[in-house]
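One structure coming up, written as structure tokens, with questions to follow.
The other protein chains are all here in position, but one chain of the complex has been omitted.
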Amino acid sequence: MAMAHTAGADRPGGLDEPDFVQLLSPEGERLHHPDYDVDFSDEQLRQMYRDVTAVRRLDTEASALQRQGELAIWASLLGQEAAQVGAGHALRPRDMVFPTYREHAVLYCRGIDPIKPLSLFRGADQGGWDPDEHRFNMYTIVIGAQTLHATGYAMGIAKDGKVGNGDGEAVLAFFGDGASSQGDVNEAFVWASVFHAPIVFFCQNNQYAISAPIERQTRVPLYRRSAGFGFPGVRVDGNDVLASYAVTKTALDQARLGQGPTLIEAYTYRMGAHTSSDDPTRYRIASEVESWQAKDPILRLRRYLTAEGIGDDAFFAEVEAQATREAMQLRERVLAMPDPEPLSIFDHVYPDGSPLVDAERDQYARYLAGFAEEVA
Amino acid sequence: MAMAHTAGADRPGGLDEPDFVQLLSPEGERLHHPDYDVDFSDEQLRQMYRDVTAVRRLDTEASALQRQGELAIWASLLGQEAAQVGAGHALRPRDMVFPTYREHAVLYCRGIDPIKPLSLFRGADQGGWDPDEHRFNMYTIVIGAQTLHATGYAMGIAKDGKVGNGDGEAVLAFFGDGASSQGDVNEAFVWASVFHAPIVFFCQNNQYAISAPIERQTRVPLYRRSAGFGFPGVRVDGNDVLASYAVTKTALDQARLGQGPTLIEAYTYRMGAHTSSDDPTRYRIASEVESWQAKDPILRLRRYLTAEGIGDDAFFAEVEAQATREAMQLRERVLAMPDPEPLSIFDHVYPDGSPLVDAERDQYARYLAGFAEEVA
Amino acid sequence: MTMAETLTIGRALNAGLRRALEDDAKVLIMGEDIGRLGGVFRITDGLQKDFGEDRVFDTPLAESGIVGTAIGLALRGYRPVCEIQFDGFVFPAYDQIVSQVAKYCFRSRGNVRLPIVIRIPFGGGIGAVEHHSESPEAYFAHTAGLKVVSCATPEDAYWMIQQSIASDDPIIFFEPKRRYWEKGPVELAAPQLPLHASRVVRAGSHATLVAYGPMVRAALDAAQAAVEDGQDLEVIDLRSLSPLDMDPVYESVRRTGHLVVVHEAPSNVGLGAEIAARVTEECFYSLEAPVLRVTGPNVPYPAARLEETYLPDLDRILDGVQRSLAW
Partner (left out) sequence: MTMAETLTIGRALNAGLRRALEDDAKVLIMGEDIGRLGGVFRITDGLQKDFGEDRVFDTPLAESGIVGTAIGLALRGYRPVCEIQFDGFVFPAYDQIVSQVAKYCFRSRGNVRLPIVIRIPFGGGIGAVEHHSESPEAYFAHTAGLKVVSCATPEDAYWMIQQSIASDDPIIFFEPKRRYWEKGPVELAAPQLPLHASRVVRAGSHATLVAYGPMVRAALDAAQAAVEDGQDLEVIDLRSLSPLDMDPVYESVRRTGHLVVVHEAPSNVGLGAEIAARVTEECFYSLEAPVLRVTGPNVPYPAARLEETYLPDLDRILDGVQRSLAW
């Protein structure tokens, strides 16, 4: 065991940051950090391994489904499994999550049926799960918008008195490195700080906003952004599930206890394309991607589990098999997914309904019926 | 002479900040600062005194005109004369200024006819001076919007190659403490940093955004905001015209030399109402205002000039008389200001014109002519 | 039993907000300067004092933040009422309103309701500087998923704000700022109309005037003046700008054959166009003239000393009526 500290280039994406927290080296070596020392049970570690493996497998399946035309588009999380599973495990049941469009692993850890994001990316719906049920908000595609929703929600937690006591609740808000440039995200920082809201901002710095490298958004590491808004920031190795867990848990605990917001920058890498529509060869070189393969988040956990005897080949094989079964089931369910009813476009426009929409629904129904008649 | 450092409460509006730059104490004592030591010539000091006195007098006249119904509204700069005149003197002719709606003193230092803002607040026009002529943009009322314009302009300076060399140019962008919460201002910080633009952000923290005290915008001093965006911030005593000059000049020089942006927080106080429509007694106590009277920016300069023998009673009396003359002339010109022509509302909607607007102008002219006929 | 009181529109809004705060502990009021100051128009005067800073609170100065955090508060079960200080300052929040507030219910297939009210003092006529006199209602009425209303009388102010807060729909609530000081009777016992109903406020037979918000008074004044010329104008206050309650308009136009729509916003792709299109479709054979529009011209809102030129007034409305009758 050694003390944490990884060297890197001197750029906003660089690793030579004093606050970079790492508990598991790429080689699977367990490191310790003065502020973030957590003891993990073997079962916890195995569950994390199961989850990172499952979400990668599901992601692979989704990518395949997209290529086969079953999904319109897919936003892969490849490479970001550790950041997300670590954060997902740190959540308590009453905590509330505000994702972007890429947090499939957090969604999975929340216990939401993974078919949900697939129906969204298939174009069958717009992700209509009930945010309250699993305390996981709908995906948000407009970059940064959800950080304000998250902050307002956290203000509501405080108004409800659910902070600073035994049944404290907190909010975990995700956003990307690109999103850090949006006014909304910075306004969310203002609000969270001024209202001392129980919120943790979790920025997955995967180094790209589509084709724009992190240098296009900032000259200094993103975790430093929050200090000027009055709350702490910390950079964590986003490919280290243990560190992601430890840092997120600490920050959520502080939020629940009434100590206000934290910004976490999970330093990671988008291994795949931005989405299935993207062609990353246009803007980055293969060697860069390869260099990150060595930092694979699953590999290092497996190495660690192996070295410690927490997981053996049988365990890994079983996890793999289970992940494949899940993926196959998911595939079948996607293929069997019915298309939505045409007239459903008129539903739920307004909670209280609208005569304009009602009239249009009726007119459209008559129009469709006209075709049916013609055909008959 | 003593080293700069003024104590204050431990609040975002507090004064006990290591970077607080002061060169002239409220008592008129000349202080020195390791980073901002400037030698002022006597004539420079006298000119600054003339300017702070003139703008205060003009401001008083404008307030009076408003009360007499000659202006629709007035946004007084009372208390902020030093911050603005210091900044105004630090500008070079080719530098470009982006004001809010309160920078009457900067406008004055730029050599713009002070009737201009009065015609705006009278409602006779919307401040239509030519930004290029005096390199002073139009007033901007939408909070924060101008910081992006300023940043874009600064990017243009860089594109023109007017940076890092002898004829370097820079931009000075004003905004308020309240504006710091707007997304636009934070986006301007992102852009300025990423494009290394020759711009100085000058935040007049007058402690209030209408009724909202600075605590409603931030938990930490505003000058610290910029570090997380990758450029330096400095807090200056905004009631100290020498410090304001020194800090602004240094920052503008750095910008011109290609060293990128700086954020200046001029710590000052809005002595009057937000505008003539406002009633500050609803949200702040008299003793607070009184405590700032002791820090009056003009008083301390006068004390210093007196102590140093740079200005004597004759000088002060002459300056006062001159300011009064200017104010009286201004008053007369406001009273004589003609109302705009009704049909001018159809002018300058588009540089290239529009058939829709032309048709409406014609129709309106006919409509007005109809009245004339009726009367005749 | 009636419990009528005479109030200004401003005081009626204040009373309505107060009652909403009393009736439902989940109601929150938030915005710039709405606490101690009571808002720049004093519409929230005294509410923070009486209901506390937890329920009535000043926000930082950023409109996207106001609406964006209101969404989060609504997701948490609150019913936020946001004040936008002036019409021209709603645009920084436009993304949150159009892409988030308007769509949440639909995209969640009804799982999420956002009972948010966004209050906007709108329109000109108060001698203000730029961005303080805009009429941006068309931008919201064109947006599916939003409802848009505007009150024109103290009684409507009092009830419509309460009905808006009680509604689960997101509502853009336009307040006729130049009429804040106009007085009228307010029946406190119960509302006379549902929120989304238009109303004939003056019966007439020669031509129909349709208006809303600040222009209702202008239309009534025009109708009054027209009496001298022997013309009997019907005036309809739309009250709801989206959805529109058109039946009273159709009914009226079928009788009068003439319709003039009045609003301050520029005509181009404005509410008047929609009303003209629908009325023409529904009353094609009743119309004796095309629907005419008397609106602000298609130019940016001008400096205050030109606003009388810009704003529709009694003369311009009557000119519109004459043109319609002479068609």
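The chains carry the letters A, B and C, assigned in the order they are written, with residues numbered from 1 in each.
Basically, a residue touches a chain if its C-beta (ideal position, glycine included) is under 8 Å from a C-beta of that chain, and two chains touch if they have at least 3 such contacts.
Not measured: the values here are computed from a predicted model.
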Touch with the omitted chain, as defined above, among C:D58, C:E83, C:E130 or C:E182: C:E130
Candidates C:L73, C:C151 or C:V299 - the one touching the absent chain: C:V299
Among A:G14, A:P232 or A:P340, residue touching the chain not depicted: A:P340
Which residue of B:L23, B:L45 or B:A188 touches the chain not shown here: B:A188
Contact footprint on subunit B, counting only the chain that is left out: 125-132, 137-138, 140, 142, 145, 147-157, 159-160, 183-184, 187-188, 190-191, 194, 347-352, 354-357
Positions on subunit A where the hidden chain makes contact: 72-73, 101, 120-126, 141-143, 178-179, 181-184, 209-212, 216-217, 277-279, 282-283, 339-340, 342-346, 349, 354, 356-357, 360, 364, 367, 370-371
Sites on subunit C contacted by the missing partner chain, in the whole complex: 64, 88, 91-92, 94-95, 98-99, 102-103, 106-107, 130-131, 138-139, 141-142, 144-145, 242, 265-266, 268-274, 276-277, 280-281, 284, 289-293, 297-300, 327
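FYI, only the chains that are shown with their structure count from here on.
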Most distant chain from subunit B by Cα centroid: A
Cα-centroid distance, subunit A relative to subunit C, in whole angstrom: 41
Intercentroid distance (Cα basis), subunit C paired with subunit B, Å: 36
Multi-partner residues of subunit B (at least 2 other chains): 181-184, 216-217
Multi-chain contact sites of subunit C, meaning residues that touch two or more partners: 59-60, 62, 64-65, 92
